[in-house]
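Below is one structure. I have some questions about it.
A single protein chain has been omitted; all remaining protein chains appear in their positions.
Moving on, here comes chain A:
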């Protein structure tokens, strides 16, 4: 879907006026809906819907061997799948570039130990560790993918439960793990400092958060910042345009403010007692 010049002009003037097409201000987010633990066979899962953007995230766990560089750390891997249901552009290998971009940005954002502490995932130094495999499925694209994905990932990790390891036996070269037999005897991950990504698009002369897909088409450039506890973990620029240094600084400040606000809002929701009433996708 491409917009015509007149529609773009309309959006552009709206952003200048601080009154966007749906009535939002430049720094205003659309309402979101979150559902957790909806994939029964995953260790933790979440689905986030932000207007027309729909993201499903599931976390799986595997026992793996730690890398030689970080013998006392676990692993985390991201995988993004662009469903062709989201947009016809994703058909075949169409979504691969986007998927790769999101994957890389997430990997970078979670790299810092201050953002996400992997040492808790270590079972036996140098020999065994847990590997978290975070699968992200894009079900619908309505703009602002990065933010939605990062929020959904954080929510899924929040609810991820790792089986408790009771004892580790070394038998020669073999490592035997004894995992608690009780299903509910699990360890929850501490993800309060997991990074949140915020996209700031530059439309005309102004910076806008949470762009809709129409607004994304009008943006000359966009900066994605990943922020964990008021610290930047990753910054990447998307789009073809360039940014003036002042605009960059402005968008980074705005990004960090929005991220901390998003983080508080998300954690508030995650702490709410969730009843066992599955909603799923059927409206």
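Here, a residue touches a chain if its C-beta (ideal position, glycine included) is under 8 Å from a C-beta of that chain, and two chains touch if they have at least 3 such contacts; residues count from 1.
Keep this in mind: contacts and distances are computed from a predicted model.
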{"item": "Chain not displayed: protein name in its UniProt record (\"Ribosomal RNA-processing protein 4\", \"Trafficking protein particle complex subunit\", \"GPI mannosyltransferase 1\" or \"Exosome complex exonuclease RRP46 homolog\")", "value": "\"Ribosomal RNA-processing protein 4\""}
{"item": "Contact with the hidden chain (one of A:13, A:114 or A:244)", "value": "A:13"}
{"item": "Chain A residues that touch the omitted chain in the full complex", "value": "1-7, 9-10, 13-14, 17, 19-25, 27-36, 47, 51, 151, 257-258, 261-262, 265-266, 268-269, 272, 274-275, 277, 279"}
